[in-house]
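Let me begin by presenting the structure, written as structure tokens, before commenting on it.
The complex appears here minus one protein chain, its other protein chains still in place.
This part shows chain A:
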Amino acid sequence: MSVTTSDNLPKGRPLTLKLGRDDLMMRGFILVIALYLIITLAFPLYAMLSKAFSTFQFDLSQVELQVSDQDGNFDGTILSAEALNAQLGAIPEDEMATSNDGRLSLTPLFPDFSFRSPVLYKIRGTTADTVYLIGSDRITGTDWHELDSNTFRRVVLRPVQSVGLSNFTTYFSTPSLFRSIENSLFISTVSTIVTVSLAFAFAYALSRSCMRFKGLFRLVAMAPILVPSLLPGIALVYLFGNQGMLKEVMMGESIYGPYGIMLGSIFFTFPHAFIIITTALAISDARLYEAAISLRASAWKTFWTVTIPGARYGLISAAFVVFNLVITDFGLPKVIGGQYNMLAVDIYKQVIGQQNFEMGAVVSVVLLMPAFVAFAVDRQVQKKQVALLSARSVVFEPKPDRKFDRICFIYCTLIAIFILGILGVCQFAALVKFWPYDLSLSLKNYNFDVMDGGGWEAYGNSIKLGLLTAFFGTIVVFIGAYMVDKTRSFRVGRGLFQFLAMLPMAIPGMVLGLAYIFFFNDPDNPLNAIYGTMAILVIVTITHFYTVSHLTAVTALKQMDGEFESVAASLKQPFYKLFARVTVPVCMPAILDIAIYLFVNAMTTVSAVVFLYSTDTALASIAVLNMDDAGDIAPAAAMGMMIFYTNAAARILHLAVSKGILKRTQAWRSR
């Protein structure tokens, strides 16, 4: 080759593209949606983390005092509060640690204090920044204030904020709190093993046998997705509770506790594991089975050398998803956990029960750890499975085998009975007048307006939340996914966006909800106005379920020809024309899928919204929780089943609309 051609890039700056109108608009969109995610995700999480690491302590060295004699004359001796306490030991060291709204009275420093005595007191701050309260008056500065005994009684110190690990020290030195870690890990591990095994067998039966009613079984397996996670808890109370129909089965053990949580977890995580494993089994290659048969491998050996390795990514992925769902779930252990503490419930108890927001934040940080690990592993595995998928394989077609088909059928029937049984018990409980004394049927449990929890209005609010979330969520998610997929260059912006879009999956709902309190309830935050409104519920729900929706949109967009944008640009057409005329119509099935996913989840979610609803925006799922809490279990079951029927109806509607739209707008799909 030529000697004049050098192999090195000539020095100088790389050429930069002159940005066209399209580029600028698309970047603008990315930044707007990224900003949305920063405000609704990154900032709240930061607020929560800083809360977890901030500690509050009384600092006695902040004030100095003078005491008069009985006649009200001061001798000029200035007493340091700190020195006084060191001398007397009146306020022990561990009482110095407090929370944000802790207050410390100074009277213990004077053992002979009486509010009736004529003794006068003087107080001043040692620095200009010192703040203390006299009654409700906020005093700052280093000027002396003279007070009579009765007023001095009302002087209190405010705590000083500092950053440190002391909240965590407190957490780990409180056995009742950190026991929850052990409990949560135990429950999640056992539930994961059981659920994944059951779901695998179910998926295996559906994909590898020729039994009848496969469609029906598939439908039943998906039903738990349509109800809040706390609904199986209610059913289990009716079945195995203190007045349960099948109480004897428990042989003296209580359903309130680990058994209840595990059983309920199996119910509500089953469809998630089932979907993932079905996909994994569906991609296995029939040729491998043919090879195994030609090598005369036994069915048992084939199962362990072909089936299991082929589905391993699916199994790992399902395991982590289930683990994550169980460990972050709040509704179920709240309803049926009894005295058995779980991390997610601890957050609720600390925040709602004890108003200890710092400790709630600490538990949140602890809960983030397993969730993050599970999330990271799942992402890695998903990537590998995609590689498997793209391999060219032959679809496996099962052959009839009477014995095997019958075993499969019996097994699937048992699982179906379990799922339908849970739902049936709830419906039955909702219709019975007064379990177990008056078994006549009535609709009185549907008279929600006379119960705690928000009544029928809560149900209306839930539907409103579902529709708003589906509408705005789908728009934001799809536009975001489109922009991040199609914008040219702009690597930093797109990378940031991808990260933000994946993050919600790793954030448990309880943590997100608590983070929202810290961020949006801050009076200094201009967005404070949306606190307590429907808007914040919509926002938190969209953010909570952002990742799966985003991935659905990205998958659909990736299936489109990557050169559409290039063609449109060469035809001098703006990207939004292409987007409206081609991208949206072609992706309509995926868009509808995102909408129904958001709607169903908005109807069933409890965890993120439980901290954020107000009396005007009570929700059906929250009503189930609150009615159960108040002992109105039958109405709770009734409301839970209302959610189920609504979601089932929405699903059917979604199916009908999808088919209708497909027929009308996707005529091009058929040849």
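What we mean here is this: a contact is a pair of C-beta atoms (placed from the backbone, for glycine too) under 8 Å apart; a residue touches a chain by one contact, two chains touch by 3 or more; residues count from 1.
Keep this in mind: contacts and distances are computed from a predicted model.
Missing chain, UniProt protein name: "2-aminoethylphosphonate ABC transporter ATP-binding protein", from among "2-aminoethylphosphonate ABC transporter ATP-binding protein", "GMC family oxidoreductase", "Dimethylamine/trimethylamine dehydrogenase" or "Acyl carrier protein".
Only one of the listed residues, A:V326, A:V586 or A:M603, touches the absent chain: A:V586. From the options A:P14, A:P111, A:G215 or A:P523, the residue with contact to the chain not on display is A:P14.
Touch with the chain that is not drawn comes from one residue among A:Q87, A:T127, A:S566 or A:S614, which is A:S566. Touching residues on chain A toward the chain that is not drawn are 1-2, 4-7, 9-10, 12, 14-23, 488, 561, 563-564, 566-574, 581-582, 585-586, 665-671.
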